[in-house]
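One protein chain is absent from this view; the other protein chains keep their places.
Lettered A and B in written order, each chain numbered from 1.
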Amino acid sequence: MIKIGIVNVSDRASAGEYEDLPGKEARALLQKYLTSDWEEAYAVIPDERDQIERTLIRFVDQEGCCLVITTGGTGPAPRDVTPEATEAVCERMMQGFGEAMRMESLKYVPTAILSRQTAGLRGKCLIVNLPGKPKAIKECLDAIMPAIPFCIDLIGGPRLECDEKYVTVFRPVDKDARRKM
Amino acid sequence: MIKIGIVNVSDRASAGEYEDLPGKEARALLQKYLTSDWEEAYAVIPDERDQIERTLIRFVDQEGCCLVITTGGTGPAPRDVTPEATEAVCERMMQGFGEAMRMESLKYVPTAILSRQTAGLRGKCLIVNLPGKPKAIKECLDAIMPAIPFCIDLIGGPRLECDEKYVTVFRPVDKDARRKM
Partner (left out) sequence: MIKIGIVNVSDRASAGEYEDLPGKEARALLQKYLTSDWEEAYAVIPDERDQIERTLIRFVDQEGCCLVITTGGTGPAPRDVTPEATEAVCERMMQGFGEAMRMESLKYVPTAILSRQTAGLRGKCLIVNLPGKPKAIKECLDAIMPAIPFCIDLIGGPRLECDEKYVTVFRPVDKDARRKM
């Protein structure tokens, strides 16, 4: 069973002032991209670092997610602490995700450099920060999705298959490469 | 009132052996680019980590700067410790600035990868490291300047306006985006 967590970090959505559009966009994209069956763990929480950390830990350690996507809380505003919470719960960081997402977003807006998105590994789970705006969520997810299934292979998670119409998953054919980079 | 700090980090300039060209270049560029009125806090100090940290803290906490630009001390030489001092006084880091400046400098010299420039946030202030050579200062500042006013909006600082002849400031029109990324 494949379980994927979606954590929308937003003071206003968690207070019910706003519809949870970022979380729904992330869900809709994963439903479209993944052909493997998967179950969802879902949360909408405020921009509180300890609450974000507790949710991420629960989704990885209790719920058994192999992938957790966060949305929101990655900018420079004082309440934006999703990257700090992510780094605090991860054992090893994956700098390439943040770099690739900022590089992609830079094609659209010069303020892409303000994004502090990161990614990291906790046990057999990849945690990735996406931005909070639906349009930017799609741009960023599209930039990294081709590499996610192989990443989850390498950390000992389940095999994710994607719809080739939307995502060209890359898995090196060399068997040795699958074990080690 | 808008206050901007310029900290030239250089053993030789602070000892009076050299003219403070990097600090003057940073000042000249800001004077040219910004149409908003602003006051300056200015310092020329040696490559001593504790002295850099104390100056940054003073410029943010006492002087009330919304932006502090450092020049110099970002390379691999043993005395180059400006990025370490910056990280030590910042609460949250902005990795995208260093990436964008190195990417820009790579268009000119392959040694751009030796630059360790970073940026971060302390309270309501953005601290950005620029290199020490005047030509590289302009290249790097030009790469990040379009995003700086919106960053300062997001951290609750004053509104910076730029001369459109030199800088195309980007501020998303979407009001929600202004509050959160």
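Methods note: contacts are C-beta pairs under 8 Å (C-beta built on N, C-alpha and C of every residue); 3 or more make two chains touch, one makes a residue touch a chain.
Quick caveat, the model's predicted, so the values are computed rather than measured.
K.L.:
So which of B:5, B:23, B:64 or B:98 would be touching the chain we can't see?
P.N.:
Checking the options B:5, B:23, B:64 or B:98, the one contacting the hidden chain is B:98.
K.L.:
For chain A, which residues touch the unseen chain?
P.N.:
Within chain A, the residues touching the omitted chain are 92-97, 99-100, 103, 121, 126, 144, 146-147, 150-151, 154-156, 168, 170, 172, 174, 176-177, 179-181.
K.L.:
Pick out the residues on chain B that sit against the missing chain.
P.N.:
Touch set of chain B with respect to the missing chain: 10, 72-81, 83-84, 95, 98-99, 102-103, 106, 109-116, 118, 131-133, 136.
Going forward, only the chains that are shown with their structure count from here on.
K.L.:
Mind checking the centre-to-centre distance between chain A and chain B? Centres are C-alpha means, answer in whole Å.
P.N.:
30
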